[in-house]
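Just one protein chain is left out here, and the rest sit where they should.
Presenting chain A:
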Amino acid sequence: MIPAKVIRQKRLGEEYFLLELEAPEVAEKALPGQFVRLSAWPGNDPLLPRPFSVHEVEGARISVLYQVRGRGTRILSALRRGDEVKVDGPLGRPFPVPDAGPVWVIAGGIGVAPFLFYLETLKARGVPRRLFYGARSRGDLLRISRLARLSPLIVTTEDGSAGRRGLVTEALSEALTRERPAMILACGPPAMLSAVGRIAGEAGIPTWLSLEAVMACGRGLCLGCAVPRRDGGYLKVCVEGPAVGLREVDLDALT
């Protein structure tokens, strides 16, 4: 864990925040899909640093995009410019970046967090791409204008308050009747990942699912972040993921 200064914290809605940190060692090494662990409290309560996808890297700065879900994220959300946090990373395997596209990226809710950095990388390498971004409602859509500059974008909301009404997986199914990407990469709630896995599996498209699990060490020491493997046994999200090939994952066990 190394100290990092808060550059700014921006509230993006009722429960969403964008935290920008000065962390040159991390910024230099981070690749899209990797994560960091953050701790911003003295003492041992909460005990565990919290894992977050690297959302964006700009020079010596990294940012994380997060939703307040519990004590750790609530404490983080109170940080202000100049405060100090401890950061550990980058950790985990980067997302695969194919030479040829198109790559379809499927985001559900806060699952969009790792994709800004990823789409930026695809754009820089000239890989054709498209983002399917689903959320509950308009207020849950984050960084839309920035994302729209990086990639063609299809937005869905469950209440129809923005984009198309319905689930992001419905938009994916529909698009697959007309076109065929070279690769699909999805991040979002378990039910969404499971649905994406089934749809993409049926279509026979190489697919990666970015998983989430309660994590302690972030580097394969404790074997805590286990997710059932399709062929038996468990994969460890921190070192084998976060993104794991569809064939590795037991979709029934995700939900």
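To be clear about the criterion, contacts are C-beta pairs under 8 Å (C-beta built on N, C-alpha and C of every residue); 3 or more make two chains touch, one makes a residue touch a chain; residues count from 1.
By our rule, contacts and distances are computed from a predicted model.
A.B. asks: From the names "Dihydroorotate dehydrogenase", "ABC transporter ATP-binding protein", "Cation:proton antiporter" or "Fe-S cluster assembly ATPase SufC", which one matches the UniProt record for the unseen chain?
C.D. replies: Options "Dihydroorotate dehydrogenase", "ABC transporter ATP-binding protein", "Cation:proton antiporter" or "Fe-S cluster assembly ATPase SufC" narrow down to "Dihydroorotate dehydrogenase" for the missing chain.
A.B. asks: Sort through A:7, A:144, A:205 or A:239 and give me the one touching the missing partner chain.
C.D. replies: A:239
A.B. asks: Which one touches the absent chain: A:96, A:201 or A:220?
C.D. replies: The single option touching the absent chain is A:220.
A.B. asks: If the hidden chain were put back, which residues of chain A would touch it?
C.D. replies: Residue positions of chain A that touch the missing chain: 1, 39, 44-49, 88, 213-217, 219-228, 232-234, 239, 253.
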